[in-house]
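The other protein chains are all here in position, but one chain of the complex has been omitted.
Right, chain A next:
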Amino acid sequence: MKSAARQPAFVECDSVEVHFGALPVIQGVSFSVSRGEVVAIIGPSGSGKTTLIRCLNHLLAPSAGTVRIAGETLGVRVGANGRLIKLPARKVAAQRRSIGFVFQRFNLFPHLTTLQNVMEAPVHVLGRPKTDARAVAEKHLARVGLADKADAYPRQLSGGQQQRVAIARALAMDPELILFDEPTSALDPEMVGEVLAVMRDLAAQGMTMLIVSHEMGFVREVADRVIMLDAGRIVEQGPPAEVFDRPKNPRTQAFLSKIL
């Protein structure tokens, strides 16, 4: 584990709470992630993993608490009287540019080719010239091993290929952080490996990553730190070797004994 004390926190999650109506889903979660760190969020289903990671790019606004990325609070600003004021949609959109997000169900744009999917945001969000964006998109498609699928439409690709395109699409925005929400949960078993291989490469190249995953072997190998979530709270966190081999919390022990 890289020491969080020596490096300035890059992602700071401060007392985040999320309520769906009266139902508390996330209850006072605080943690931080340094640049270059790979953090995995694990926990039983319904523990709030997906809800939490959606707060980290403000796809979901926390009911209370704040998320700061590189010192900048997402979605809100502090008003004169110390109260939080919502930012306009344009500002929130700008904040999301440097945060990649990879969905469980890929969410590629079906009316665009693979190459167009990857070029879309650089051209229309960042205003890059098309020729430059194309070169960058081709580079990232090659990086995920799909250079030959540039002109294919998403429906012509396998699930694993679609997810790799989705990763290339996130990379094309040159993100400082990528959030993965169960990136392999919707895949057939034989396609999980190709997606994990791409993610392993990214981790090796120093990308800051937050990963919600059930692939414990992968988490153990790649993650610098594991956060165990249960009923909307962090019950344990630490290096994978520690959490997996000597879990302190009984809930972690129960969860791991079921899946390992």
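Convention: a contact is a pair of C-beta atoms (placed from the backbone, for glycine too) under 8 Å apart; a residue touches a chain by one contact, two chains touch by 3 or more; residues count from 1.
Following the convention adopted for this analysis, contacts and distances are computed from a predicted model.
Matching "NADH-quinone oxidoreductase subunit H", "PBS lyase", "Glutamate/aspartate import permease protein GltK" or "Phenylacetate-CoA oxygenase, PaaI subunit" against the UniProt entry of the left-out chain gives the name "Glutamate/aspartate import permease protein GltK".
Considering the full assembly, A:N107 is the residue among A:S30, A:N107, A:S158 or A:Q253 that touches the omitted chain.
Among A:R96, A:R164 or A:R251, only A:R96 touches the chain that is left out of the view. With the whole complex as reference, residues 57, 59, 89-90, 93-94, 96-97, 99-101, 103, 105, 107-111, 120-121, 124-126, 151-153, 156, 169-170, 173 of chain A touch the missing chain.
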